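One protein chain omitted, others in place.
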Amino acid sequence: MDRFVAERLLRFSDCDPSGIAYFPAYLNLLNGVVEDFWQSLGFSLPELIKGRGIGTPTVQLDCQFERPALFGERLTFLLRVVKLGRTSLHIAHEITGTDGVKWSARQVLVATSLTEHRPIPWPDDVRGSLYQHFPALSAGPN
Amino acid sequence: MDRFVAERLLRFSDCDPSGIAYFPAYLNLLNGVVEDFWQSLGFSLPELIKGRGIGTPTVQLDCQFERPALFGERLTFLLRVVKLGRTSLHIAHEITGTDGVKWSARQVLVATSLTEHRPIPWPDDVRGSLYQHFPALSAGPN
Amino acid sequence: MDRFVAERLLRFSDCDPSGIAYFPAYLNLLNGVVEDFWQSLGFSLPELIKGRGIGTPTVQLDCQFERPALFGERLTFLLRVVKLGRTSLHIAHEITGTDGVKWSARQVLVATSLTEHRPIPWPDDVRGSLYQHFPALSAGPN
Partner (left out) sequence: MDRFVAERLLRFSDCDPSGIAYFPAYLNLLNGVVEDFWQSLGFSLPELIKGRGIGTPTVQLDCQFERPALFGERLTFLLRVVKLGRTSLHIAHEITGTDGVKWSARQVLVATSLTEHRPIPWPDDVRGSLYQHFPALSAGPN
């Protein structure tokens, strides 16, 4: 794999009075996709957070919304890992519907100690799993 | 005025199991602040959407999250209008707590026909009110 | 079938700073399960709402929360239709985890005209599908 793919239905609760996706609901869906991505790597977020005290807060998020999505549409979330830093993880998201790309996003997560709320290096097993699943992954300094 | 300011309490519902603000909840709060901003200009979103059939979807959103915010913190949302295009509106947001800037965002909205889901020029009265409230506002082509 | 079953993962976004499910998030999940239930009957909510102008608002909801559910738990939503009135639909929900019943709910929905926001009789095809899928369904006057 060099990508992670998830399908989502755009539900009633994700849409707004103008009939289209509400963008904070989009980001809620995105967060769930990232949760499933961690699971696919063999690390559940509940285990990371509750078992190891490691959070993965988002420090940067850049979104382009290109086409509206309507209540009832099926969306494909495509996630690619683009860079692995010492404490950070850079992800590119592309979300498509039947008429093409709905929106895309660049997201930077940082491994964080939940006791001190400070960045920490990714644990070796997390780093190892990321390189195993994304062989072409480039490493960065931070 | 050359800025719009709103206060928000970080509520139980805005926070996650790691005890800090959940970023999609942040964007939900931001959307409410923009709603209050429209009201302050004399245009309620319900009136724009239901009365005139004009939506204001977000087409671009770039966020930097700098410091975690904890359940119970009071946050100040500072909104500045930085550019007015023919169909777009560029906003800069800065959100601060007692320890400094928590996060900031650049947001681009576009006036949209809710029947055709296409960009439309801002109505003259909306444009007029924006220039009246933000005299230093620069105009852009789109 | 005399019941509809759906599985849900309790996600990060569904939990609160005390580490357990946030009850409004539970009801959001419940609403999605009811959405899937309609789909299983052959009537998608988008089609009912946008195509036919029929809403299905909840007019009564009684919940008992028995055991907390933790971030990462898998929950089974069991939905039974208990009564079909002229304009109403009575549903019983039971939500279980590995340690037993987490919570249960009784919900009454009403078919509603979205133009007049008034109850209307269930369309014949909806009524027919409900009786077909739930043969033991008792009919009530309202």
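Each chain gets a letter, A, B and C, in the order it is written, and its residues are counted from 1.
Here is the rule we use: a contact is a pair of C-beta atoms (placed from the backbone, for glycine too) under 8 Å apart; a residue touches a chain by one contact, two chains touch by 3 or more.
Since this is a predicted model, take the numbers as computed values, not measurements.
K.L.:
So one chain is hidden, and I want to know which residue out of A:Asp16, A:Glu47 or A:Asp62 touches that hidden chain in the complete assembly.
P.N.:
Checking each option in A:Asp16, A:Glu47 or A:Asp62, the one touching the absent chain turns out to be A:Asp16.
K.L.:
Which of these touches the unseen chain: C:Gly19, C:Gly97 or C:Pro123?
P.N.:
Reading the full complex, the residue touching the unseen chain is C:Gly19.
K.L.:
At which residues does chain B meet the chain that is not included here?
P.N.:
Residues of chain B in touch with the missing chain: 11-13, 19, 28, 31-32, 35, 44-47, 49-50, 70-72.
K.L.:
Taking the full complex into account, what residues of chain A touch the chain not shown?
P.N.:
Within chain A, the residues that touch the unshown chain are 12-13, 15-17, 19, 22, 24, 71.
K.L.:
Need a quick check: the contact residues on chain C for the chain that isn't drawn.
P.N.:
So the residues of chain C touching the unseen chain are 17-20, 22-25, 27-28, 30-31, 49-50, 55, 57-66, 68, 114, 117.
The rule is short, and it goes like this: only the chains that are shown with their structure count from here on.
K.L.:
Most central chain by CA mean?
P.N.:
The chain sitting closest to the overall C-alpha centre is A.
K.L.:
Would the interface of chain A with chain B count as same or different, where same needs over half of all numbers used to appear in both copies?
P.N.:
Over half of the interface numbering overlaps between copies: same.
K.L.:
How many angstrom lie between the centres of chain A and chain C, each centre taken as the mean Cα position?
P.N.:
Roughly 29 Å separates the two chain centres.
K.L.:
Between chain B and chain C, tell me the centre distance in angstrom, where each centre is the average of that chain's C-alpha atoms.
P.N.:
34
K.L.:
Let me have the rounded angstrom distance from the C-alpha centre of chain A over to the C-alpha centre of chain B, please.
P.N.:
Each chain reduced to its C-alpha mean, chain A and chain B end up 24 Å apart.
K.L.:
Which residues of chain A are in contact with two or more other chains?
P.N.:
19, 28, 31, 49-50
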